[in-house]
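I'd like to ask some things about the structure below.
For this view, one protein chain was removed and the others were kept in their places.
Let's turn to chain A:
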């Protein structure tokens, strides 16, 4: 079965319908033994220092995994760096399949994009619908895991992050992944509500590995992971196009904020951590986020895949102090 690289969440139903295995390149980059070395390698190849480390990590990851010959690149709705990333991969012999989320969330445009993708993979709507049913069953389990996180405190913020983020590709094997989720669910036991600070995490997933652990050590608990949750498509719709239209991440910030504000209410969050990746355009949106959200916001910036630095810890401590 052919492995297809993806740069972010795309309609994976199409890939599974074709009997291929989607591979979220972000996930293999960040779980590699030494992700920082992958970033450095891209810099040795000529990637500028002041470019997002995710992009550099993905570049090296694709080249290091020779069984990946085709990559679906989200050219609209994710990151404009992807364009140059794809071009640098193209000259290394990788086939690039572009996919665009229309900025205005136009139904027909999105449908057209999905159909183009279906054409590339030679599948029809019936096959895709079948995969949606298959994947929704797995997603349901992860929705439950998310619910247990905020309702019962029985799943840690890190596990909430991890299992939701993996829904971009279901780790290449949805049923096996579902079993893993089931095991976590079975092990979870509700904790009485303590005096922990309830936090939401918004923005792209963190590049530093120990953020959740540190927050927990300091008496805070992440009970909402915005983008990761979006990867699980938590929408009750049987229409695949509509599903990817409701998905907030690739569209404008105001659409995302509606979702965030609703979850702040529902989950009773005390504060929000907005993560911004160094050199990422999304950093600019911080000023809108701060203006629009009703709870205190701490903006954290991360550059390379290393552990939290002293300054970031100091800022977290002060933020938790404010919330206490």
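By our rule, contacts are C-beta pairs under 8 Å (C-beta built on N, C-alpha and C of every residue); 3 or more make two chains touch, one makes a residue touch a chain; residues count from 1.
The criterion applied here is as follows: contacts and distances are computed from a predicted model.
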Among "CoA-substrate-specific enzyme activase", "Chromate transporter", "Peptide/nickel transport system permease protein" or "Aspartyl/glutamyl-tRNA(Asn/Gln) amidotransferase subunit C", UniProt-listed name of the chain not shown | "CoA-substrate-specific enzyme activase"
With the full complex in mind, choose from A:91, A:236 or A:310 the residue touching the hidden chain.
-> A:310
Just the residue numbers, please: which parts of chain A touch the chain that's not shown?
-> 296, 301, 310-311, 313-315, 317-319, 321-322
